[in-house]
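The complex is shown incomplete by one protein chain, all other protein chains being positioned as in the whole.
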Amino acid sequence: MIERYSLSPMRELWTERAQYERWLQVELAVLEAQAERGEIPQDAAQAVKGRLQELTDRDVERAKQIEREIGHDVLAFVRMLEEKAGPEGRFLHRGLTSYDVVDTARSLTMKRGLELLIQELDALLETVKRRALEHKRTVMVGRTHGMHAEPLTFGLKLLLWYAELQRDRTRLEAAKAVIAVGKISGSVGTYANVDPDVERRVCERLGLEPAPISNQSLQRDRHAQVLTTLAIVAGTLEKIATEIRNLHRTEIGEVREGRPHGSSSMPHKQNPSTSETIAGLARLVRANALAALENMAVWHEQDLTRSSVERVILPDSFLALHYMLVKTREVLEHLHVDAERMRRNLERTRGAIFSQAVLLKLVDKGMSRREAHELLHEKALQSERTGKPLKALLREDERVQRLLSEEELDELFDLRYHLKHVDTIFARFFP
Amino acid sequence: MIERYSLSPMRELWTERAQYERWLQVELAVLEAQAERGEIPQDAAQAVKGRLQELTDRDVERAKQIEREIGHDVLAFVRMLEEKAGPEGRFLHRGLTSYDVVDTARSLTMKRGLELLIQELDALLETVKRRALEHKRTVMVGRTHGMHAEPLTFGLKLLLWYAELQRDRTRLEAAKAVIAVGKISGSVGTYANVDPDVERRVCERLGLEPAPISNQSLQRDRHAQVLTTLAIVAGTLEKIATEIRNLHRTEIGEVREGRPHGSSSMPHKQNPSTSETIAGLARLVRANALAALENMAVWHEQDLTRSSVERVILPDSFLALHYMLVKTREVLEHLHVDAERMRRNLERTRGAIFSQAVLLKLVDKGMSRREAHELLHEKALQSERTGKPLKALLREDERVQRLLSEEELDELFDLRYHLKHVDTIFARFFP
Amino acid sequence: MIERYSLSPMRELWTERAQYERWLQVELAVLEAQAERGEIPQDAAQAVKGRLQELTDRDVERAKQIEREIGHDVLAFVRMLEEKAGPEGRFLHRGLTSYDVVDTARSLTMKRGLELLIQELDALLETVKRRALEHKRTVMVGRTHGMHAEPLTFGLKLLLWYAELQRDRTRLEAAKAVIAVGKISGSVGTYANVDPDVERRVCERLGLEPAPISNQSLQRDRHAQVLTTLAIVAGTLEKIATEIRNLHRTEIGEVREGRPHGSSSMPHKQNPSTSETIAGLARLVRANALAALENMAVWHEQDLTRSSVERVILPDSFLALHYMLVKTREVLEHLHVDAERMRRNLERTRGAIFSQAVLLKLVDKGMSRREAHELLHEKALQSERTGKPLKALLREDERVQRLLSEEELDELFDLRYHLKHVDTIFARFFP
Partner (left out) sequence: MIERYSLSPMRELWTERAQYERWLQVELAVLEAQAERGEIPQDAAQAVKGRLQELTDRDVERAKQIEREIGHDVLAFVRMLEEKAGPEGRFLHRGLTSYDVVDTARSLTMKRGLELLIQELDALLETVKRRALEHKRTVMVGRTHGMHAEPLTFGLKLLLWYAELQRDRTRLEAAKAVIAVGKISGSVGTYANVDPDVERRVCERLGLEPAPISNQSLQRDRHAQVLTTLAIVAGTLEKIATEIRNLHRTEIGEVREGRPHGSSSMPHKQNPSTSETIAGLARLVRANALAALENMAVWHEQDLTRSSVERVILPDSFLALHYMLVKTREVLEHLHVDAERMRRNLERTRGAIFSQAVLLKLVDKGMSRREAHELLHEKALQSERTGKPLKALLREDERVQRLLSEEELDELFDLRYHLKHVDTIFARFFP
């Protein structure tokens, strides 16, 4: 992922150096496990550990130099370690295939990445909650198909996101459980050259579950679940960003991003730039999920086609989603909410938004649904044409007069009618 | 989905008539709930229910006729019901918005669809288990990058799929839980015209959870999770199909589809046609998942862009995956496994597949990893060039002689070396 | 594709019967070519042709019955033809592989499908042109990031679409050229059993180019180009639909779909439903393009994975795009354009939309770009806060007074300033 969309601490998680460090972590865990089991001399293992305490820039450089010679990154890394570890270095990587190291290390990275995402999601949930409670009764119009529908509150909108983000949290936890798995099972997963007990000890040491069965690699349904999960979370954030972009429009003006950037040519503009960026990045995360799904199929026990794909999509999706989470929180944190403008927008359709309540009442009083629908449709058009409030037009209509008293009509045009269950809904989340 | 890839009972679930029947089911559940609560007269509700017991072909025709006039399917359906229900019909659809019906009905369909998929998956798991146990010790070569790597058993291959299918089952269950949700909350989800208690009663009656919050519709992260889950399961089946296609090749010939179809021009051919079809359909389910992810974002409380997409991708993905599950089971059920050919293929590389074991032993005996790697690489090339077995070449080599006795060498070239942990792995699944 | 989004004559093109008819067309063309070349007896060919003049329902039924027995559609079709053709029927399908028939027939279908799409696109271009000229000088605000930017005309918006649709036309023509290709080259494309001259004659007869080289099938880069082209055209229509949906909003109200459908619950609503459907279907066509791209890779001379995918995505994408083109034309044909509302919306920002013109003038007169930018940004905010027109605020500002006369200021706030090049732009298309 490009610098621009990479934020700490997710950025540090996906550097090349971080990858090398995790590879070392796995190699040493294997070494220790084999020493514990008496497969290699304890003192040799100690010696190696001592010499590989730290990974210097020079080590990284050396590994890359060897890689340029032999064209294999893990092999090069192990050779560098061997050089550094002295004669006992030959006990390193014992019985392993590259993917024992690569896949187990990657699981560590992804597990940590998911923890960071969950952490950011939690911070976002906190913000959404706070602002939902703040705007619990900030009335605004609900819109469907871009058109005014019926009233709701801005707090309900936020609460809806809160609920979806909670489901996203569950999804991220599920993804973490599915990827927090290591494998030290050798070339084709038969443990021919490395004992299953080594895998058990290594995974325990690293905080992973051992895969109950593997071939050369961990199976990519796990990675596909992680990346489709990231795409779903990105979809939630795209939805939030889309809403803010829509409410931000000149003609609606109900919210405004707190730290807007102007236009280079038009000095008067304040754009919902951050929300636009968030919405855009969702496309990337989504596209990457697709590549992850394509990565599932494989020829026999392993092929290398996934490798190039994962080198790109894994960091990119984690970094992009992390960025999106941080920025969504910032946007919502600093969002200007113009309750007055919301109130004014509500009145734009001269009461048309109350028509369903009237329809329902007319039907209750005995009018057929169809007749009521046509009556209200006719009055709505008349109101639009003449600019007269719907209530006034209804009040004048004989068919209505016959069924509804003036008080009843007033009640139907009262916002309280629409907000009567707001508390009930909130109580489901914050009792 | 086209007829060709639609199998019972999934096919019947997605017909237009089935959709109408579920709509009716929801409308009646609402009517009953409102009657129970005294919002509408009990006897009116009874009368309506009595008249709407059954949906005839004529009713369906009438609904479609009205739809052609007014261009709205749910509204047309409700009008048809009203006509049929007589004057009390006006109590139908009371306080509802179309999506209360559409989304709740669709949840019912998807929940049932997931149950059918899980049922088929269970049958497949059974088959895979049976064949895995049958071939627990059927030795074959493991291949990475298309090249011979080290030995494993065909049973292990099957067991790996078994484990992945188990994870898929967990995913399908999670998807079912996330979609088994109804919503009867009105136009923008405020319950302005329908009491939350109605939603509770309706959902209970239908075997769904009420959504804790909704706007005009259920949120599409739920549907996206269902469709990405289907895509992951499809990915597993594509992986299985790909393996069978690969093992089926003329040059490998280790398995054969039990009921092959010949070629129209080449009478001698027996193709892995069913596996090819399964692999192809995975692309469709994957592409549909992407459209489902795009469907998440929305303008305000609802827009109609998702509707056309879902009319196509929901049935298509459920039907395609159902077909794939059924066919994968059939393929595995009837798969000819040629253990003799597997054994012969193993020997093709004249022992090269045992080289890692030798390498490891040489390192244990004190050779540096690098030297051992180069020695074996050299011998492998020599074996390929001369056709001589690797073991013979090693036996002649002084460096090897110095470190390994003949017995040790024999042991390293023994298949038992590679199969020693097969029981352990199986025991993790079938103790 | 489901009935709902299938319109004549595209619908008839993709029926099963139409497919059978094209298969027959190819088989007969081969027969005639071989007879012309003297490879088979002229009278036998005549006899066969006479008996296969017409495809009855019974023939179709018979073919499907045989297919159920042998599980191969082309083979079944040919057997049915043989039965019907009598003893000379054995000359049918001579030297062919199934894909000679399937792929050549499909090219015919796709070529015709592209012609139908181009025809619809031409009708749409005509409509867009007419409305662009009609609204050449209908002034409205241009919006970027959802915010008011500078004035333009509705005609320019339409003209922009016109230009893009022209590019789409070029793309469709290119796609047609790339797919209007047949292949009669046998099992693996070597013409072992069928002479290249037969291919030449058959293609000429069918109005196709012979593929200069093929293996068992036509290469799928051709099909991928067709489907990505369809996805691009769908993207154009999605863009148009998105704009209409945006201008249709209650708060903007500048256009309205001519034949709107109301809401089932809210009698007052007139939704941009058709545009929403168009926007939704674009997701499908896009997803299908992806599956077509995945279809390109193949194992050796042919595999069957593409077959299932193409059976679905080819008809679906052609039908969906055809529907989208027809509906976009209808929407634009009947679109209500509210010029008065456009004019009123222009004034909402009290002149802020003219700020760039002022900025430029100030810079010309010697102010630094940065100073001018900050001055205008400040005045824009002040105007928003106070509700005062920007022009008035500028007029009062000393820094402005020093550089601009009142006349100059008036000129900068004149719409004619912004429309001065509209004729120039139009003249590029309609000189």
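Chains: A, B and C, in written order; residue numbering restarts at 1 for each.
Here is the rule we use: contacts are C-beta pairs under 8 Å (C-beta built on N, C-alpha and C of every residue); 3 or more make two chains touch, one makes a residue touch a chain.
Just so it is clear, the structure is predicted and the values come from calculations on it, not from any experiment.
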Absent-chain contact - pick from C:R90, C:R130 or C:R348: C:R90
Omitted-chain contact residue, chosen from A:L13, A:L52, A:V74 or A:L108: A:V74
Hidden partner chain, residues of chain B it touches: 141, 143-150, 245-246, 248-252, 262-263, 265-273, 276, 290, 294, 345, 348-349, 352-353, 355-356, 359, 372-377, 380, 383, 390
For chain A, the residues touching the chain missing from this view: 1-2, 4-5, 70-72, 74-75, 78, 93, 96-98, 186-187, 193, 245, 259, 261-266, 271, 273, 276-277, 279-281, 283-284, 286-288, 290-291, 294-295, 299, 303-309, 311-313, 316
Residues in chain C touching the chain absent from view: 78-79, 82, 87, 89-95, 142-146, 149-152, 156-157, 159-160, 163-164, 167-168, 171, 174, 178, 186-193, 195-196, 212-216, 219-222, 224-225, 228, 231-232, 235-236, 238-239, 242-243, 246, 279, 282, 286, 289-290, 293-294, 296-304, 356-357, 360, 363-364, 366-370, 417-422, 424-425, 428-429
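Just so we're on the same page, only the chains that are shown with their structure count from here on.
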Furthest chain, CA centroid comparison against chain A: C
For chain A paired with chain B, centre-to-centre distance based on mean C-alpha positions, whole Å: 23
Centroid spacing, where centroids are CA-atom means, of chain B and chain C in whole angstrom: 32
Multi-partner residues of chain B (at least 2 other chains): 78, 93, 186-187, 193, 279, 286, 290, 294, 299, 303-304
